[in-house]
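Complex shown without one protein chain; remaining protein chains in place.
Chains: A and B, in written order; residue numbering restarts at 1 for each.
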Amino acid sequence: MRAFLLKIEPLIWLMFGQGILIGTMLLTGWILVVGLLIPLGMVDASALSYDRAYALATASLFGVIPVGKLVLAALLVLPLWKGAHHVRSLHVDFGGAERDGIVGMLLYGVALVGSIVGILAVVGL
Amino acid sequence: MSRPAHPHAMAPHTPGRTRTAPPQMPSTWWSAPRIRNYLLFDATGIVYYLISFLAIGMVQALARGPESWEAVMTRLRHPAYIAFHVLCLVSVVFVAVRFFSLFPKAQPKAIGPIKPPPGPVIHAMLYVVWLGITAIMTAILAGVIF
Partner (left out) sequence: MADKTIVITRFDPDKDQAPRKQEYKVPCEPDWKVLDAINFIKDELDGSVAHRWSCRMAVCGSCGMMVNGEPKLTCKTSINDYGDRVDIEPLANFPIVRDLVVDLDGFMHKFQSVKPWIIRAKEKAADPIAARAALHPVKGTYSQSADQLATFKQFSMCINCMLCYAACPVVANEPEFLGPAAIALGHRYNMDSRDEGQGERNEIFRGEGTVFSCSYANECSEVCPKNVDPAAAVNQAKFGAVIDWAKNLVLPRGGA
């Protein structure tokens, strides 16, 4: 399993890097509004009523570039890989190198499943 | 609290020439401030994992229709979710600050003939882009624009 991980490591590292960079850039505003401002009542809930949320998610630029879906897909998928990679290295830092192969496969596997489910959800909107 | 390193850490390539004591990690392997920041940085991975799955659930609810979407938005008002999102916000800001400071020097010194701008400029650019995107996202989601 370690041999397989070694093979895909460059690809994983790219996804991980984008997860930190783009994931962090997109998540900050999302957490701020969806997770805090609206639930705490500081912003009116009508800002993300079903109709407006759906309109935003399916918004497109010039009618061809689905900006809403692209942003959502990046926001759902990229942080998963940042998460998987960092949890894996945390596990090694606490002495788990012997199980690194199986733990890595498990973490990346969950990230892969999450990515597919997330992209299907976005496409299905 | 000290702890041994991996028993084979930095093991000799030709073993058995002499009896050695097993390698130890630094006694401050988790308590030194720099190392603690690093371990916390890695630990934010758990938060990123969870927020992704939460967001995936929200998009699925949006796809199912108005009732399930409103149900999700109501559930987010629960104090446990609020607390989780506070943790998320702290994590994201922490990741941004640490990552932006580490990012510039990891850039290749030249990609062919193209030279990236000097470190401090990249550092400043990252902050500008991050704060810009956050401001735009916040304004759009909160209904201030569009």
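The rule is short, and it goes like this: a residue touches a chain if its C-beta (ideal position, glycine included) is under 8 Å from a C-beta of that chain, and two chains touch if they have at least 3 such contacts.
These numbers were taken from a predicted model, which means no experiment stands behind them.
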item	value
Contacts of the hidden chain among displayed chains	A, B
Candidate in contact with the missing chain, chosen from B:80, B:110 or B:145	B:110
Chain not shown, touching residues in subunit B	5-6, 8-14, 17-29, 32, 34-35, 38, 42, 102, 105-110
Interface with the undisplayed chain - residues on subunit A	6, 9-10, 12-14, 86, 89, 92-93, 95-97, 100
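Here is the rule we go by: only the chains that are shown with their structure count from here on.
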item	value
Residues of subunit B that touch subunit A when the two form their complex	3, 6, 39, 41-53, 55-56, 58-60, 62-63, 65-66, 69-70, 73, 76-77, 81-82, 84-86, 88-89, 92-93, 95-96, 99, 103, 129-130, 133-138, 140-143, 146
Touch list for subunit A against partner subunit B, complex	19-21, 23-40, 43-48, 50-54, 56-57, 59, 72, 75-77, 79-80, 82-87, 89-90, 93, 95, 97, 110-111, 114, 117-118, 121-122, 124-125
